[in-house]
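All protein chains but one are shown in place.
Up next, chain A:
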């Protein structure tokens, strides 16, 4: 029996394994990137044809079935308003829920129940949330089809994402900071507002942006409770309103090329809006982060 002594070179077997795993990882990465790049490429190439000032500043009012021209201004307004309203509803509720779960729940019965239902909500298909608002808000309460009804449906979809990501971020805040704050004689709620939330701020903004990105592209609830229109409707509380996903859906189902081009341009606009929002969120968190002052 030979006893291995001293420092050995890496054996051939381990070298081979190392190379093989490395190759697999690169391959997996490439496979993951292919759809991303191809989607971006297709949307940009096809979308640029109609992505012009007219597209961004005009609605589809008085544009005939075969006419070129027209635009998505009404849909952009609608999407921005609906997503903003949905965020105004979902972010405060989601954030407060996360604060309850992390800071006050202590794993008690209520916090376990809340946590369970947040998980359930994560799995709710968007069409179901749209149907719920249709049944509850429009049919039972008799409210009109409106951008706000769409925002309600979207906020249901946003809430679990906001809760989960904010919860993760709040849990990452070291307990030492809470204790340091308590030890200064700062009440718990103030410690949360002034120490815990600012520390988790960047992560929470990222989570909110993910939620916004998720709902901005939802079509089904809009189809059910907002309805579509070719005209500009600036009032999200009254009457049908267009949204970008709906616009893409509507234009893509028309038989002529001018409409198909508009659909691509609409998709490109949606992607750009979400990218822009992300950029703004990045800027906000960069501006709030202590590193900048360092």
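Points to keep in mind about this one:
Going forward, contacts are C-beta pairs under 8 Å (C-beta built on N, C-alpha and C of every residue); 3 or more make two chains touch, one makes a residue touch a chain; residues count from 1.
In the analysis below, contacts and distances are computed from a predicted model.
When the listed names "Mg-protoporphyrin IX chelatase", "3-oxoacyl-[acyl-carrier-protein] synthase 2", "Phosphate import ATP-binding protein PstB" or "Electron transfer flavoprotein subunit beta" are checked against UniProt, the chain not shown comes out as "Phosphate import ATP-binding protein PstB".
Although one chain is not drawn, the whole complex shows that of A:186, A:210, A:232 or A:284 it is A:186 that touches it. Along chain A, the points of touch with the absent chain fall at residues 106-107, 174, 176-187, 190-191, 194-195, 198-199, 201, 288-291, 293-294.
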